[in-house]
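As you look at this complex, bear in mind that one protein chain is not there, while each of the others sits in place.
Then we have chain A:
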Amino acid sequence: MIGFVAWRLLQAIPLLIGVSLIGFGLMHLAPGGPLAVYTLNPTIQAQDIERIKIIFGLDQPVHVQYVKWATGIFSGNWGYTFFGGRPVLDVILERLPATLLLMGSALSVAIVLGLSIGVLGAVKRYSVFDVLATTGALFALSFPTFWFGLMAIFVFAIELRWLPSGGMWELGEEGNILSLLRHLVLPTMVLALVITATWSRYSRSAFLEVMQQDFMRTARAKGVPPAARLMRHAFPNAAKPLIALLGVELPFLFSGALVTETIFGWPGMGRLFVDALNMKEYPILMGMMMFTAIFVIIGNLLADLAIAAIDPRVRLR
């Protein structure tokens, strides 16, 4: 297994280089260039911009810039922001806790809920519950997240006044857990809605497929009661596609949710990305791209390891 992990991590290197090349190329192809924002600022003279270019190394040929940046990525120096000149990695890491909190709570709520709805739908196939759950999931998946976000703010924050409409704390209450939880509810709800829908669909079809297998009939034929058939026989077999889904969703835990964080003013990674995009903060955008790519690789690796752990037929190589 250690050999497998080492091999997969080794494979990840060319993948990350590819991602960095494409990302870097796209950034340089984007119209306006990194310093376009400065040209709109009347207080900054042309020679200032030239000076800034030299400071950031933007006067050098593209391939030299890439090599400098890429070697920095692999050695832990992810570059500096255009505005303020702060280390990119610091900027990213200081946004991480907020995103981990929001995505963590949304994912756990959604997985528990989605799994339960999916399993119940599979067990009681074509029942009223199943039809309602299926329709509901379709509804949740077809409407855009911003609509749910705005509706949630309208109903719970503006009309009912139960919950705050955005931010992480009330002013002056930073560090107050209760205030944090109150602010967490709406964005978690909105995020969890879509993830729950996905999970209920996936787990329903995974369980339906397993429950039609011959070995489930064997379990019934030897007198195993329904709950044990579900937990002991169906679950481990149905878990594989769900673990794969979990592996794909792990990066979201770290990269955040663009729309939801923006609507609710949640100071996480998603909003950092949107802000950086507006400010043309290329070092941050590229840093976040690499950051996400790393977690995509880790998520898939962990999923493969978990699947191999529950299914004896899967060999790691």
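Quick note on the criterion: a contact is a pair of C-beta atoms (placed from the backbone, for glycine too) under 8 Å apart; a residue touches a chain by one contact, two chains touch by 3 or more; residues count from 1.
Simple rule for what comes next: contacts and distances are computed from a predicted model.
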| query | From the names "Sulfite oxidase-like oxidoreductase", "Probable glycine dehydrogenase (decarboxylating) subunit 2", "ABC transporter ATP-binding protein" or "Transcriptional regulator", which one matches the UniProt record for the unseen chain? | reply | "ABC transporter ATP-binding protein"
| request: Touching the absent chain in the whole complex: find that residue among A:P14, A:P61 or A:G223. | output: A:G223
| task | Spell out the interface residues on chain A facing the chain that's missing from view. | result | 213-215, 217-225, 228, 232-233, 236-237, 310-313
